[in-house]
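Heads up, one of the protein chains got dropped from this complex, but the rest are sitting where they should.
Labels run A, B, C, D and E following the written order; every chain starts at residue 1.
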Amino acid sequence: MATGYGRIARDGLWDNNGVLAMLLGMCPTMAMTTSATNGLGMGLATAVVMAASGGLVATFRGYITQEVRIPVYILIVAAMVTVVDLTMNAYMHDLYKVLGLFIPLIVSNCLPLARLESFASKEPVLPSLADGVFMGLGFTLALTAIGAVREILGAGTLFADASLLLGPAFSFMEVRVMPESMGTLMMILPPGGFLVTGFLVVGKRMIDVAGGKAIQMGGAHAV
Amino acid sequence: MMIETATTSAPYTHSAASVQKTMTTVILALVPATAFNLYLFGWPAVFLFAVTVGACAAMEGLALLISGRRLMPTLGDGSAVLTGWLLAMTLPPWAPWWTGVLGAVFAILLGKQIFGGLGQNLFNPAMVARVALLVSFPVAMTSWVAPHPLFWTGTPGFLDALAITFGGQIPDGYSAATALGLVKTGLSMGQTVSQSVGQLPDLMDMGLGLRAGSLGETSALLILGGGLFLIWKKVITWHVPAAMLGTLFVAATLGHLANPERFTDGAFQILSGAAFLGAFFIATDYVTSPVSKTGQLIFGFGVGLLTWIIRSFAGYPEGVAFAVLLMNSLTPIIDQYTRPRRFGRTRRGEPLAPQGDK
Amino acid sequence: MQEYLLLMVGAILVNNVILARFLGLCSFMGVTTRVDTAMGMGLATTFVITVSSMLNWAAQAYLLEPFGLGYLRTVVFILVIAGAVQFTEMTVRKVSPPLFQMLGIYLPLITTNCAVLGVALLLIEGRMSFIESTVFAFASSIGYSLVMVIFAGLRERLALAEIPRLFAGPPIGFITAGLLALAFMGFSGISTV
Amino acid sequence: MKLFAIRGGIHPEYRKELASDKAITALPMPQRLRILLHQHIGAPARLLVAAGERVLKGQMIAQGQGPVSAPAHAPTSGYIESVSEVTAPHASGLSQTAVVLVPDGKEEWAPLPTPLADPLTAEPQAIRDLVAQAGIVGMGGAAFPSVVKLHLGTQRKLEMLVLNGAECEPYLTCDDRVMREHPDEVIDGARIMAHALGAPLVIIGIEDNKPEALEAMTREAAAFPEVQVRPVPVQYPMGSERHLVQALTGRETPAAKLTADIGAVVHNVATAQAIHHAVRFGRPLIERVVTVSGRAVREPRNILAPIGAPVTALIDFCGGLVGVPARLVQGGPMMGQPLPSLDVPVIKGTSGILALNAEETGEAEPGPCIRCGTCVAICPCGLVPLEMAAFIRTDNLDGANNLGVTECLSCGSCSWACPSHIPLVQYFNYAKGMLKTKERDRAKHERTKTLTEAHRDRLERAAAAKAAAAAAKATTKGTPPAARQPRAEEPAEA
Amino acid sequence: MNKNSSLYHGLVLGAFCLGFGLLLAVTDALTAKDIAARAMEDRQNSLAAVIPDAIHDNNPVVDTILLDVAKDEGLTVYLAKKDGLVTGVAYEVSGIGYAGRIKLMLGVGADGRVLGVRALAHKETPGLGDKIEIKKGDWIERFTGLGLGNPPIEKWKVKKDGGQFDQFSGATITPRGVVGAIREGLVFFDARKQELTQPQPPQKVNEVR
Partner (left out) sequence: MFLLLAVGSLTIIGVVLGGILGTAARLLAVKVDPLEADLQALLPGSQCGQCGYVGCAQAAKALAAGDAAATVCPPGGKATAEALAKRLGVSIDLSDHVERGPEYAAIDEELCIGCTRCLKECSVDGIFGATKQMHTILAESCHACGKCIPVCPTEAITMRPIPVTLGTWHWPKPATAH
């Protein structure tokens, strides 16, 4: 499938974007995007896990039998998630407090597993690592975008609390776009997650169409 | 002589029915209640009504332009105006102008045109807008006023009204709670239903509309009249309204009998909130309700029951809008299971056993 | 009795797994093009969630908690779930090939259906008893199935509608789901679990 | 007498008053008649005459072939000018083989089959023979060879013959006029049919918007206890045989079965009249009553027209057209065929020629379905037109088939009522056509498979035979080699 | 060994479990101490907001007693002591908000006045009910210094219910829940004042993991 790292990067970030094109990893996409900061944090944590587990699966793929492959992949993802969880708790505690709840849920995010099945189990270590990184970054991009839109429309801010996630140096990112009283609450409530994601997929399509590409109709599972 | 050939098959005669006529009839049925209520709530209500209806028509036109369709047959069918009209009738009459505009965006763009326009939408556009506004702006959407009829003393004049609708400030001293809101707040403060209901206008006044509420909420009797007109005109049938109001009444009565201090009675329930408007004008929306009569009975039953449940147990004071949307979501499934029995077949689709000789 | 009822109502309607807790969304978007498929997926998932929640409850109560192995929770849970799922998959493949063909690649993906792990984690967080947690898991998956079926019905109608091309497919699915979530917000406040 | 409700149905504007008071008048013999060889359901008739030949009135000019077919006769005496392709009175505008007859004005009768002296005691087969020879087909619209239906009593125990005098289509008054002017002939024909069918009872159902016809028929039937005349409510499509039987008897014909399976055979009143003529006088079906109506016709009338008369002649007889009509229709406005031009001949099934103006057709540009449910409520077959149409629009023919599109009568009620003017019936006609095409393709496919297998078997057998022959040759040396001559059925190659 | 035997699959999975189990165990061993320390800091930080530093010289996080209350697990009370005398206590209280339970940490001085309140956890609507967080506004600070007599108990309500505390515009349920929780907390303090301020010697030191 992929030839060269440029292709992998393009696929992960845009063409085959996990959220906007493949419609995978929907749960954190909806649940963790009440603000741009949350989306960014969740995305980055997922990217780390995806890269590590992609590399590991590619390394061990010779030993994994068909019958037990899913449990093994999951075991690997779960182990990576736990390692990230423990490490962050111990050494990046402020960040952990923001993301803490979300991290265990990376385990059951479909995206890492889908990539392990379709990429890392067939490709060598380095491309698998790259695929993990770029798919993860693409995921981050999408989540941040969704979070940004929801946050702006819903609360009137952008990147609120970014300094908690990224450190005080990043407090310049925290912007108030409009007064809170104009916030459309629905956008940060559950319906907003679906609506904004839907519109962002349309946005991606418009860009693709402007770029002369055909509209992508299905998600990862459309046969 | 050549005559247009083989483009459309028979029949070559048609009933006089048209979409435009249907929508116009519904609007006509709403006129008395609307006029009376606009009088009751004065200029701010008039402004908001105009803004909402105008914005809905404008959004419809905008969507048609964007999608490159012709404006006329579609814009002229009256469905967008009707949506706007119904939406305006469920807003707090003195709500600021932007609720009408944003409501039009929710109703026409999000609720209708994204799905492909008239007939394609899954959810009732007016109720989508109403609920989206309620969820998004709980403050603005729950600020009610008592009736202040036009030209009475104490009623805001034209200029004051401009300030209310376009300045967004309801002056102190006007606000009042709706009947349902009062009971709900009462309950959450530990008052019993009878204590709260004691503070309410009596049922007669509720029927006439002399109380706080939206345009479509207050004068239940005029709404009823409009509804009966629609039934008479065969625009709607009795199934949805009867099933909905009946279920709501029965559920409320049973609850009231079981625990009068916790649940209001049946008459109160069907006369308050948007029950009548919902039963005759909203739950009956063709597009989003089942097509068969059995389906409509089930639909009405569902709306009635959910309305009572949401009003009695859930956080929001208003149940009809949510109940309608919830049942809208079940409509395709209801449709699938309530198809009529085909001629010569059993309900399950097998051919009938021959009867007759022997 | 009443508390179980409230627990169930809460799990099915108020804090619906899909629409309020955002769990299991990939299958929600993927396996809902037809009502019967959605029903099949709902059944399979209900089975997996209920069984694996019981097993996970046991694992928590008799292994992780007594020995202070809390950090292994995620790993152990997911292994139990993976086992339960793959066992179900093989059974379905054998017993009902048509169902297997319909559910296609989703059966293995039940493993990564967040709803399964999510419900298990919620049980532990809520410190529920065995009965409570079983009731909760079952009710949650009923809520899951309910919304799956409703959504599938809506999508069958969408398939017949003239959706503008830019919105056809996933976007209109998301928007419909958003409106469905909006409708379900009507239940908020019924019980506060 | 008790009547039973039928599901759905509509009440269109009937506009029968345009022609109902006009007595049946005979059309002056036109210059040319064009008699189609295929005026009925079933196999086309086989030509018996050639150009240049003279034929006599009532002479058979084409013979039915196969079990379901009907002959054609010369409506008058004259010369066969040619046998040529002419535009058929059919929506497709395709052409069909016709015998072009130039009348000689002599009206000279050919020898006719001997009529039955007392048909009511005759052998049923004798009646059926006469009906078959007379080329009678159902005059209620479907043009199904009547003799086939008269066989229904041989396998089944029938309880009644139902005579269909509903004439529920708007505008049409030909059956009404026949019943008013010739009630005796209709009732006699009905009794003959009942006898042939072995049905003890005749029920004549007439919509109660035809009081004169009811009165005349009731009066005439009084003499015969086994004949009942019953008014039925005005409700389109009361004339559909399954619905008429249901209204009269309360019995519902099971899907994929005939009304005969529940004891009733239905015939049209004009068919009864034609059978009366055939059996009592040996006369073939060579003319029929046609209602020419519509507001675009100057003077609507009921015309007794020879089969094969050009539609133009009928229109001219009515004083011509008023302006350009929006629609020209053969049959009723609900189920009729649009005519490609006025230059088509009258056939046995032509009950009406309508020229309708735009106001009458009420056609408008279709809009989207607003799911008003009207079509569901009125479909007399309990179908869901809106859903079927949506499936067909999205090319999901299987979906429409599952919902029963093939059971749709094409009665047009749904299209008539649809406020969005969706051409529902056309969707269904299209789907039915496509499904039939698919079925034909599938059958062909099966046939190809069988043929291929036969071919392969044959080759194998031939190869085996050759090998055997070679072996035999090896044993009986010296025999001269058989002349190898490939025959068509048996190519020598393996 | 036969790649298709059950044992082989078992061993493969087992091997991976072994390997990753080891990895996790090691990670846990390495991080456990730090995590515990972080947890302690967290607890201290949250207590610091409701118990001013000035009034104690002990570590309230570890200086706790367990009161048996109607709830099954008992209520952990953190004690602030100066020179061995209890100067203040802190414990968790909760109220019903719009979307569920709101958990608060309430600090009460020995004199029965509120030392401070902080929201620990809640699910209120962002933009409406979340103004009870100190991050979103100082509303929660207004209780500091107040006690049951000041204002009188019947005024410990939101204004809408006839009390003296402001609700937020558009959200009454959340503040009602919070005010109610604090009121109940103070009533509890009154009722159990003896036990709280003169704790019995066998103090139960809560193990912090």
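Just so it is clear, contacts are C-beta pairs under 8 Å (C-beta built on N, C-alpha and C of every residue); 3 or more make two chains touch, one makes a residue touch a chain.
Quantities reported herein were computed from a predicted structural model and do not represent experimental measurements.
Colleague: Per the definition of touch given earlier, which of D:P75, D:G205, D:G263 or D:P368 contacts the omitted chain?
Modeller: D:P368
Colleague: Among E:H9, E:K82 or E:K123, which one touches the chain that has been omitted from the display?
Modeller: E:H9
Colleague: Considering the entire assembly, which residues of chain E contact the chain that has been omitted?
Modeller: Per the touch rule, chain E residues meeting the hidden chain are 4-18, 20-22, 24-26, 28-29.
Colleague: Suppose we count only contacts with the excluded chain; which residues of chain C make the list?
Modeller: 63, 67-69, 72, 75-76, 79-80, 82-83, 86-87, 90-91, 93-94, 97, 101, 104
Colleague: What chain D residues would touch the chain not displayed?
Modeller: Touching the chain left out of view, chain D contributes residues 38, 88, 90-92, 94, 96, 365-368, 392-393, 423, 426-427, 429-430, 432-434, 436-438, 440-442, 444-445, 447-449, 451-456, 458, 485-488, 491, 493.
Everything that follows uses one rule, which is that only the chains that are shown with their structure count from here on.
Colleague: Between C-E and A-E, which chain pair shares more contacting C-beta pairs?
Modeller: Between A-E and C-E, contacts are more numerous in A-E.
Colleague: What chain is the most remote from chain E, judged by the mean position of CA atoms in each chain?
Modeller: Here the answer is chain D, farthest from chain E.
Colleague: Averaged over CA atoms, how far is the centre of chain A from the centre of chain C? Could you give it in whole Å?
Modeller: A distance of 21 Å separates the two centres.
Colleague: Distance between chain B and chain E based on Cα centroids, please, to the nearest Å.
Modeller: The mean C-alpha positions of chain B and chain E differ by 46 Å.
Colleague: How many Å are there between the centre of chain A and the centre of chain D, using C-alpha atoms for each centre?
Modeller: Here chain A and chain D have centroids separated by 67 Å.
Colleague: Give me the residues of chain C that touch two or more other chains.
Modeller: Those would be 71-72, 75, 79, 162, 167, 172, 175, 179, 182, 184-185, 188-189.
Colleague: Which residues of chain E are in contact with two or more other chains?
Modeller: Counting only residues that touch two or more other chains, chain E contributes 17, 20, 24, 28, 98, 128.
Colleague: Inside the complex, what are the residues of chain A that reach chain C?
Modeller: Residue list for chain A touching chain C: 23-27, 29-31, 67, 70-71, 74-75, 77-79, 81-82, 85-86, 104-105, 107-110, 113-114, 186, 189-195, 197-199, 201-202, 205-206, 209, 215, 217-221, 223.
Colleague: Could you list, by residue number, the parts of chain B that touch chain D in their complex?
Modeller: 1-6, 8-19, 21-22, 73-74, 77, 79, 116-120, 286-293, 296, 335, 339-345, 351-357
Colleague: Which of the residues in chain A end up touching chain B in this complex?
Modeller: Chain A reaches chain B through residues 183-187, 189, 191, 195.
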